[in-house]
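With one protein chain withheld, the remaining protein chains of the complex are depicted in position.
The first chain written gets the first letter, and so on, giving A, B and C; residue counts start at 1 in each chain.
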Amino acid sequence: MDKRVTGLAEAVADIEDGVTVMIGGFGGAGSPIELIHALLDRHRATGHPRDLTLVNNNAGNGHLGLAALIEAGMVRKIICSFPRSADASVFNAAYRDGSVELELVPQGTLAERIRAGGAGIPAFYTPTSVGTDLARGKPVAEFDGRRYVQERWLKADVALVKAELADTQGNLTYRMAARNFSPLMCMAATQTIVQARRILAAGGIDPEVVVTPGIFVQKIVEVASPVQEEDLARAGAAYPLEA
Amino acid sequence: MDKRVTGLAEAVADIEDGVTVMIGGFGGAGSPIELIHALLDRHRATGHPRDLTLVNNNAGNGHLGLAALIEAGMVRKIICSFPRSADASVFNAAYRDGSVELELVPQGTLAERIRAGGAGIPAFYTPTSVGTDLARGKPVAEFDGRRYVQERWLKADVALVKAELADTQGNLTYRMAARNFSPLMCMAATQTIVQARRILAAGGIDPEVVVTPGIFVQKIVEVASPVQEEDLARAGAAYPLEA
Amino acid sequence: MDKLSNNQIAWRAAQDIADGAYVNLGIGFPEKVAQYQPPGRHAIFHTENGILNFGEAPAPGEEDWDLINAGKKAVTLRPGAAFFHHADSFAMVRGGHLDVAILGAYEVAENGDLANWSTGPKGVPAVGGAMDLVHGAKRVAIITDHVTKDGQPKLLRRCTLPLTGVGCVTRVYTSLAVIDIADGRFMLREKLPSLGLEAIQRLTGAELHRDGPVADLIVPEL
Partner (left out) sequence: MDKLSNNQIAWRAAQDIADGAYVNLGIGFPEKVAQYQPPGRHAIFHTENGILNFGEAPAPGEEDWDLINAGKKAVTLRPGAAFFHHADSFAMVRGGHLDVAILGAYEVAENGDLANWSTGPKGVPAVGGAMDLVHGAKRVAIITDHVTKDGQPKLLRRCTLPLTGVGCVTRVYTSLAVIDIADGRFMLREKLPSLGLEAIQRLTGAELHRDGPVADLIVPEL
């Protein structure tokens, strides 16, 4: 079972309007910028997809990646923990004019909700946010004399993820702190689309060091020299990138 | 911070009567047989610890490891998913005469309860066991039209775990399917005691391939040539082993 | 009476597993299904104790007891294998990532209920991963003799033994027939050509329905 697709355009070709898309990364680390920009290219050519709900820790920086998706008008809602960044002007404007809805989730709760979505756990209790505005409207229960908030799983139609190594079966490794939310998002999405720096034959990754087993991955595309979003941002680049 | 202790006896010296002990392993794979037998040695010498609650997938095989703990009268209760084994006669007898209590937990629920204990999640919902005898007395709730059982976290005072490599800070790797419950138990126990085939200096394990980060580990002892419980059992060995 | 051997039942079940499918086989009899994959198809087998893409048993004497399946039998690895801990393993199960789980049964009911873990209050109970698998895999199929050793039906209106799962089974491969469960009814899809409809109905504890022709259940000698 070879999960490779031939290119970035094919990788993102069947993402539909209105779907929920989880996007790996914490700031620039792990941001699958080539996949995101392929989605932007498709939108420029076809007007689709749009009305997306994005799930990420952040809400974009400068005029790249997530921020460029918002700027292109493709995004209806963002679920994240920290919409601030070095330059969050695109999100801030969209939030203020009401064109993008924000669901703010504590970072650990966001991670656990995504894991729960992948693990078939529809709800769990956490001490996080008890007694705060972010717990408003959520069930609260007491266990062993302490109060906890009930949180629901979070699933997605699609995950876009940046890996370091992949094999043809979809087993993945990541690079340093670029791992962050990606292994969880692979679990929680119906269709996980991965850009990997290198795709190896099955067996090319030691079974002991696989971080994401292939069962959680549907499509892989090789991006041999990925750019780092942070480098792009610091260089003042904006989507579309100069060729 | 060097977490090494000098020997097996020291490693298990402060396990008290009445505590809950999680023991890694699935059958023989991952069974920390040297740590368990050190605990048995201590009990032979001192009469302690006793009244233990054990958490493991199984309930012992032959007259080794878990089975030997039961046979020595050290065990009050076992929480497991599958008390059957090639020779479960020790557990079966203790269960039938009522000297050992059994809490039977579906295997995935057992794993998730232990993870929840380690992750600060006091309760979660699972579809597993809905409508069965094992859900009796547990709260049931409906999410998105489907019924789920509420399960509680499981924590322990002590975990006994067999690792392949450790470093002095307690970072661990495992060997093949000997991994099983051990990384979860390391998270869920107040005191995690590890036997490792080799203990390396800090930095001796690639940060990318650490399975259990050292924060979950309190004591490490090197057992350079561990025996495999399955090999012992097939050889008909019993505790105490011939020297 | 004419009936399929366990190998033949396993063979029939194997024909419905697609290339690349992620599959969990229950311990014991269901493990046989792995041997009968059609040529050119490669399912990826999952075992609860933390391996994806394991292969057949090693040669005698070559066993490594750290490399075992859920039945604690020695296995080997295939290219692309991965190890993971039990919580991740059951995330795969419970999270709906397995395409199919094939399990044995004491009883299956027309409402999809399954009893396969306990024969009642005497004896020592043991459940393993069965209750997780039946509510996790996208498709839960059963392989079983059509009747008990005493000739009593195992396919029933309602289970009499303690349940493993509620409304979870969608297909049953028996020694006599292939039967789907849909809308609370047994739908007969295939039967041994040598067996009449009444004969098979007599050996079944609930009504067998049809919504089209019943195909011949034809399997090779095994």
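The definition used in the following text is that a residue touches a chain if its C-beta (ideal position, glycine included) is under 8 Å from a C-beta of that chain, and two chains touch if they have at least 3 such contacts.
In this text the structure is predicted, and so the values were computed from the model without any measurement.
Visitor: Any idea which chains on screen the missing one touches?
Guide: So, taking every chain into account, the missing one touches A, B.
Visitor: Of B:G18, B:G47, B:P207 or B:G236, which sits in contact with the chain we cannot see?
Guide: Checking each option in B:G18, B:G47, B:P207 or B:G236, the one touching the absent chain turns out to be B:P207.
Visitor: Can you work out which residue in B:M1, B:A45 or B:A235 touches the chain that's missing from view?
Guide: If we include the chain that is not displayed, B:M1 is the one touching it.
Visitor: Could I get the residues of chain A that touch the absent chain, sorted low to high?
Guide: 26-30, 57, 81-86, 88, 91-92, 95-96, 102, 104-112, 114-115, 126-134, 174-184, 211, 228-231
Visitor: Since one chain has been left out of the picture, which residues of chain B touch it in the full complex?
Guide: Counting only chain B, the missing chain is touched by 1, 115, 117-121, 167-169, 171, 187, 201-203, 205, 207-208, 210, 213-216.
Note that only the chains that are shown with their structure count from here on.
Visitor: For chain C, which other chain has the most distant CA centre?
Guide: A
Visitor: Taking each chain's centre as its mean C-alpha position, how far apart are chain B and chain C in Å?
Guide: From the centre of chain B to the centre of chain C is 30 Å.
Visitor: With centres defined as the mean C-alpha position, give me the chain A-chain C separation in Å.
Guide: Here the centre of chain C sits 36 Å away from the centre of chain A.
Visitor: Taking each residue of chain A in turn, which ones touch at least two of the other chains?
Guide: If we look for residues of chain A contacting two or more partner chains, we find 119-121, 207-208.
Visitor: What residues in chain C touch two or more of the other chains?
Guide: Chain C, residues with two or more chain partners: 51, 83-84, 87, 90, 93-94, 136.
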